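Could you have a look at this structure, given as structure tokens, before my questions?
All protein chains but one are shown at their positions in the complex.
Let's turn to subunit A:
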Amino acid sequence: MENKTLVMKGITKSFPGVLALHDVDLEVKPGEVVGLMGENGSGKSTLMKILTGVYRLDSGTVTWGGKQVSFATTRQAQVAGISIIFQELNNCPNLKPLDNLFLGRELYRKNSPFLDLKTMQEKAAEVFKYLDVSVNMDTEVKKLSTAQQQMIEIAKALLMNVNLLIMDEPTSSLSDRETTKLFGVIRELKSRGISVIFISHKLDEAFDITDRIVVLRDGENVGELVTKDSSQDQLIMKMVGREISTLYTKRTAKPSDEVVFEVKNLSGPPYVDDVSFAVHKGEILGLAGLIGAGRTETARLIIGAVKKTKGEVLLNGKPVEIRSPEEAVAHGIAYLPEDRKVQSLVLKMTVRDNLTMSIHKVLTNWFGIINRTQEREITDKYIKSLDIKLTNREQIISNLSGGNQQKVVIAKWLATVPKLLILDEPTRGIDVHAKSEVHRIIAELADSGVAIVLISSELAEILGLSDRVVVMQEGKVRTILDRKDATQETIMSAAFSGSANGVKETA
């Protein structure tokens, strides 16, 4: 494996009506981990798509190992040693790991149409050993965790003799512990002279793993930082072009003693086991834990999306039976799911259609006819109050940026005037600016008296917003911490409490 340097110079690319990249430079030396950062829409993905042959550049040059290159397909880029792992992993979920590893590059027995399974298995074992991960080879990929699926993608790249690996938000659906493991792998690759371009919205991670950070804003280079000599504030300033005094708004109001919502001994095997907690009026209750700790499943049990086997749900002290999301909405319980595109939005429909999806009861007359005037008024009201950026409410929602899409989803649930709002990863995959706005909205909602359950895999978010923190692990509540006792250390030690190979987090 020879080590090559990548030099992208003066890259310009425009799409009809927008200049996506203007005169952008990027250099990556062998064995270097370069962070590529910027708000959503800053041009990171476009730049990487040009590099890997998805888009053609308008002007500029790409030099790889001293030679000028222009890949027409991702396949050509892979052959040249440049692989990309997308945020939405690109695999066949119905196939086993081995089939995915060699998809399109299967090995055959000599002069025959039959697969050489033995050699393929050996090569796979070799590469997983090198990565120091164990993957269950006998099950379909869809049954593996996201972290494991990601390892398969990395292994796939290694099997193609990768020199430069691009990772687009690789940690967005990993727990902190899995992230640590991934970073170990990245460091290993680095020591072998393999370069990595690391795209992320998470500042602490970028500071943890990168050597250098290149910042894009509105399709232009706005600066470059040598990671070890810089601070997070400097990076944020470069990304947004203005100083953010603090990422988290200080909460003003205190939660009241009135319990709005309570679950008792809630169980839904195999993910949730005997979970109990209460939320007060105006309180933000953080729900922390590793991926797979049962937090999302708990929420789904509460709203009746899956059937509970045991337990009680109490609203204002009275037990209620909730068998479907429809009944949850009727009781004033709103759940904002973790995956915006798959679970929250009808992407083909307009902003208005999506925003009013859960309040048809309010909008319709006896014949089920929707009152358009009222619908427009409500839509405009939330577009204004949440400061959603769009050209008009009849826009197809998929044309909005991620942050604004998420605000529409939040508006959709606020429109139901919930007593309890469960937010599952409300800031996943949205840019720094939108994120701080969403944090502000959450804090204001709590101050106005809504009871909030906040599920998040980002400890900083949990710590910054929560009045109390419930820590779950393997489907059980391990501890409930008050704001003053909640720290990264106390949460992580509880999150790892039961597991045999619990590692103390350093992040």
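Here is the rule we use: a contact is a pair of C-beta atoms (placed from the backbone, for glycine too) under 8 Å apart; a residue touches a chain by one contact, two chains touch by 3 or more; residues count from 1.
Basically, contacts and distances are computed from a predicted model.
The complex includes a chain that is not drawn, and of the options "Ech hydrogenase subunit B", "Membrane protein", "ABC transporter permease" or "NADH dehydrogenase (Quinone)" the UniProt name matching it is "ABC transporter permease".
Checked against the full complex, the one of A:Arg56, A:Lys254, A:His360 or A:Lys389 touching the unshown chain is A:His360. Across A:Lys156, A:Lys238 or A:Lys412, the single residue that touches the chain missing here is A:Lys412. Contact with the chain not shown here comes from a single listed residue; of A:Ser70, A:Asn94, A:Gln343 or A:Asn399, that residue is A:Gln343. Within the full complex, the residue among A:Cys92, A:Ala125, A:Ile370 or A:Val417 touching the omitted chain is A:Ile370. One chain of the complex is left out; on subunit A, the residues touching it are 303, 305, 324-326, 328-330, 335, 337, 342-349, 353, 357-358, 360, 363-364, 367-370, 412, 416.
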